[in-house]
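Only one protein chain is missing from this complex, and each of the others stays in its spot.
As written, the chain order gives the labels A and B, with residue 1 at the start of each chain.
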Amino acid sequence: MEPLDQIKARIEAAVPGASVEIVLNAGADGQRSLLMDNPHALAVARFLRDDPSLRLDYASNVTGVDWLDAVIQEKRKVKQVIEGVEREIEETTEQRRPGYLEAVYHLYSMELKHGPLILRLRTGNRTDNPRVPSLTPVWRGAEFQEREAYDLFGITFEGHPDLRRILMWDEFKHFPMRKDYVEPNDYEYEPTPHDEVLEKTKRHYPA
Amino acid sequence: MIATPESSQYELRPKRLADGSVQGDLLEVSMGPQHPSTHGVFRMDVVLDGERVVKLKPVFGYLHRNHEKIGENTTYLGSMPYTDRLDYFCSLTNNWAYALAVEKLAGLQPPERAEYIRVIAAELTRLQNHISLVGFLLQDMGAMGTPLMYAFREREKILDLFESLTGARMMCNYMRFGGCRCDLPPGWLEQARQVADEFPRFLDEFEALLSENEILLSRTQGVGVLSRELAVNASITGPMLRASGVNYDIRKVDKYGIYDRFSFRVPLGEHGDVYDRYMVRILEMRESLKILQAALREIPEGLILDPKAKLRGFRPKPGEVYGRIEAPKGELGFYLISDGSPKPYRYRVRPPSFINLTILEDLCLGHHVADVVIILGSVDIVMGEVDR
Partner (left out) sequence: MSAPLLGQGIIKGLVETARNFIGSYVNKDRLVTVQYPEERLPQQEAARNFPFLVYDGDDSQKGLRCVACLICEKECPPQCIYIVKDTVRKPDATGKLQFQPKVFDIDTSVCMSCQVCVEVCPFDAIKMDVEYELSTGDRFGSLLLRKAQLAKANQYYHKIHPAEAAEVDARLGAEKARAEAKAKAAAAAKPAAGAKPV
């Protein structure tokens, strides 16, 4: 498969107005991913599926990831002049990054037997705008997996044919896989309590 | 006088009107979670027109244990026993998929002997999964347990091998990051060779019992046809995909482990019906035997765990990885995001059975209710994996 920068250039040429960024990956694997903007995501997905040299017709894994509001610390070495001597000191800049939900797509090609290409779609924020376009019209295999991302994370996929809860029951209120999910208070007797369960035990059995 | 529908004063069936439409109501049946033929706690809301299926909606989540959240709250090593319980028939391949993903994340490399043991364990798992599946499929067809019990008789031999190797028959918890947990006990290789040598004779008997059976042929040929384009678009993987004619086997595409050293063919089907899925699995078993016998011959001596691997205090560097293998049911993948702590930030299982269920409705439309059970049996689902 072609290198990621080339794919990015071709996407931007084929779908005008699409802004695609490359997201780095610091792990040993090093596989980078493409972050797409929401309005053009469907057009880009169609291009990726139908382009003759890519033919990414197999959406292997569709999942959601929850990123909370975080403070990212960046350490940089800055040259500063102190008392006439130029020295290099480490400067820490803090940046507040607002939280969002992310849908990650792993794409492979069954025809050309290459891959993977990782796509990311981000929602605006976690509270009132968790919307992302659905790629089910392009890859039917994303149907159940997007339903699961809706069920467990609360990401609303616009354009999904049948967006309902799939693993939890329909009347369930919250989103279990979010990082700030609070479990219901259904304590049962626990003979070997540890950590959080120990706190719950102390609350229920003060003796 | 014999009562005919026209002569009877009771309305036995809906009247067919002049324009061909049928006057009557559609019946909605819940083939509920407690059902002997639904392979676990699985429910289908089926809307029937007489005996034919008009609409089918699968409902699951009865075995949902939120395995992914448990994975976020447990260390990497502690999640390994939980992966056994995903697809509980094939615990060794689940372990391998997870170990592969973490090894890719941390940059560990298992030694030769460990790779051979992994291949042997995976192919034994594939054998016992496929014969169980054929047994259950025949059970659903009404064969009252005979093929199932023959399949289980052979499966017991393989489970005995697993027990002497790992300590448990099903929940093996055997693979570690960088190799395997413990070495082969003395005499295991001879026992495994004996099982692999006796298996073809059993497969011949099994095929003599089933493959020309007229009842099987008439109930499975032409039922639940899945076209190539729909299979690829719906992310179907595994024997179900190959029965529709798409040549995609991750052992050949990704060449993970040491699969490029073994020569084996990939059986493909032509029509994509239930009979093709059954035959693809039988043929895959014969190819698995080839790999198994080759691996049992060539296994070298040596270490079984990467010397750089740590058991406790394992903290991979931040990053993300997607590792996948060809599990007996399809593509089993693990997507891990690490943030440098001992517990993963995001732990995701890509379940083959869950995704293979996407097109269940498309396959069953227009068929009888009895065919729905057979089509579901040929999709090969395990609720532990569908619901996680």
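The rule is short, and it goes like this: a residue touches a chain if its C-beta (ideal position, glycine included) is under 8 Å from a C-beta of that chain, and two chains touch if they have at least 3 such contacts.
Keep in mind the model is a prediction, meaning the values are calculated, not measured.
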Selected from B:V29, B:V47, B:I215 or B:L365 as touching the chain missing from the view: B:I215
Full-complex contact with the absent chain, from B:E205, B:E270 or B:E298: B:E205
Residue of B:L77, B:L230 or B:L303 touching the missing chain in the full complex: B:L77
Positions on chain B contacted by the hidden chain, ascending: 74-75, 77-82, 84-85, 146, 150, 153, 156, 160, 163-168, 171, 173, 181, 185, 205, 208-217, 311-312
Touching residues (missing chain, whole complex) on chain A: 189, 191-195, 197
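What we mean here is this: only the chains that are shown with their structure count from here on.
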Averaged-CA centre spacing for the pair chain B and chain A, given as whole angstrom: 28
Residues of chain A touching chain B in the complex: 25-31, 57-61, 63, 65-66, 104, 106, 110-111, 113, 116, 118, 139-145, 148, 152, 165-169, 176-177
Chain A partner contacts - residues on chain B that touch it in the complex: 60-61, 64, 66, 68-69, 104-107, 230, 232-237, 246, 248, 253, 316-322, 324, 331, 333, 335, 337-338, 346, 348, 350, 354-355, 357-359, 387
